[in-house]
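Below you'll find the structure I mean.
Only a single protein chain was left out; the remaining protein chains are all shown in position.
Let's turn to subunit A:
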Amino acid sequence: MDNESTYSGYSYKSSHSRSSRKHRERRDRHRSKNRDGSIRGEKSVVIQAPGESLLDADSPREDDRDDNWGETTTVVTGTSVDSISNEDLTQLSKDSDDSSALECRRYISPALGAILGFVSLITPLAFLALPQLLWRDSLDPCGTPCEGLYISLAFKLLILLISTWALFLRPPRAALPRFFVFRCLLLALVFLFVASYWLFYGVRVLDPRETDYRGIVGYAASLVDALLFIQYLALVLLEVRHLQPAFSLKVVRSTDGVSRFYNVGHLSIQRAAAWVLDQYYSDFPVYNPALLNLPKSILTKKMSAFKVYNLGEDNSTNNSTGQSRAMIAAAARRRDNSHNEYYYEEAEVERKVRKRKARLVVAVEEAFTHIKRHQQEDAVTSSPKHPREVMDPREAAQAIFAPMARAMQKYLRATRQQTYHSMESIISHLQFCITHNMTPKAFLERYLVPGPTLQYLDSNRGRRWTLVSEEPVTASLRQGHVFCLRRLDLSLIVTVTPLPFLHIAEEFIDPKSHKFVMKLQSETSV
């Protein structure tokens, strides 16, 4: 895995010199405030603005500074969001502490819902059981109508149970910043409902020890009916309402401009954000920061035309900005040929990529011809003089990996994908393809096209995104809303436009009305 090492302004010194340790403590105190901000986040790209410039105003005051600190510094930063850098490994333990506290919060709402659901399911049974337990002897006997009600009660409870299990008992897939308004509304409704039923039950049945048992059973049956209707309301509000498309969301990734359009129904901003992120992971090609910028050779050529000389002044920051502004102004006035170079450079890169791709395809095809599936019948017919070695998929993959390794490596380097595919992952993918009888082209599909982000994720960790919005996030989507989903290194900007109202008119065409004439142009000699 490639890790670029950049040299930044602060130093992370080795611990075996006492003098430098004192120096480090002093520097660490300065930097403690801006370090906390970047520890959070599992994709931690530690971005430290250099706290002090290279020529430190403090340093002449210290007698025991380490003169070699410039050379011994390397800062390892994660260059691509989907690779694990060293920081991630060391901070993994810190993350697990943080996230355990936050994960409890994720389960509060389902727990509340579960308790309320359990109580409301038990309530009708309690309504029926309590009179039997407490004043059994004084109850009126109740014959066939009660039995009918018992049966209907039992089946309605069963249906409630099954549909609750099917619809609501699912682990939540997203932790939203604010409460989900509809769900809270429904929970409050159920609570009020059940509470009022208990209130009436307590006042009308338990206190005066009501003897009309059929009435009590009817009361319990009406509770179950009403619960079924509340569940219908919940189904409509939570699941069905947002299915009819009403808005078109345009999602643009800020770093490289990849955009998609999606149709959604009436959702709140936070739910729409969760939905957009689901689509993001499977639709958007993975973000490769190495593919972004214009080659440096082109950009620096603009500046290098002018050499600016300092006549005896210190190299302070004020003058350098003044110089660069002057250079920019002068460069803008001069005729700009960098588009030419960009064009040729791009053509060159494309040619290189195509050449390497051709080599890779040929190497892979050839490699795949070296193995073939071992049929059971062959074991009988193959002669004992040439026993063929029978391998399992892993060994077969390792055997044919060698001839294609170099071509694969060069191709990945040319397309800057080498950080996403380690040798281990290539071999395991090869093993997978061999097991399922895939052709070389199917094996290569993964490398020739940058796949969706989901393909490169390890799914055991949650993804942290920040929703940035000017309106409150529980507000419903409306035309012209713009909100951002931000992560440490990229952000998705989502714009909402309503879908147009369609006027569809009808026109009837008689099938007999399809008639044709020849376009004649005859010439007759007379």
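Note that contacts are C-beta pairs under 8 Å (C-beta built on N, C-alpha and C of every residue); 3 or more make two chains touch, one makes a residue touch a chain; residues count from 1.
The criterion applied here is as follows: contacts and distances are computed from a predicted model.
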| item | value |
| --- | --- |
| From "Serine palmitoyltransferase component", "Synaptosomal associated protein", "Tax1-binding protein 3" or "Proteasome assembly chaperone 1", the hidden chain's UniProt protein name | "Tax1-binding protein 3" |
| Of A:144, A:479 or A:525, the one touching the omitted chain in the full complex | A:525 |
| For subunit A, residues in touch with the removed chain | 519-526 |
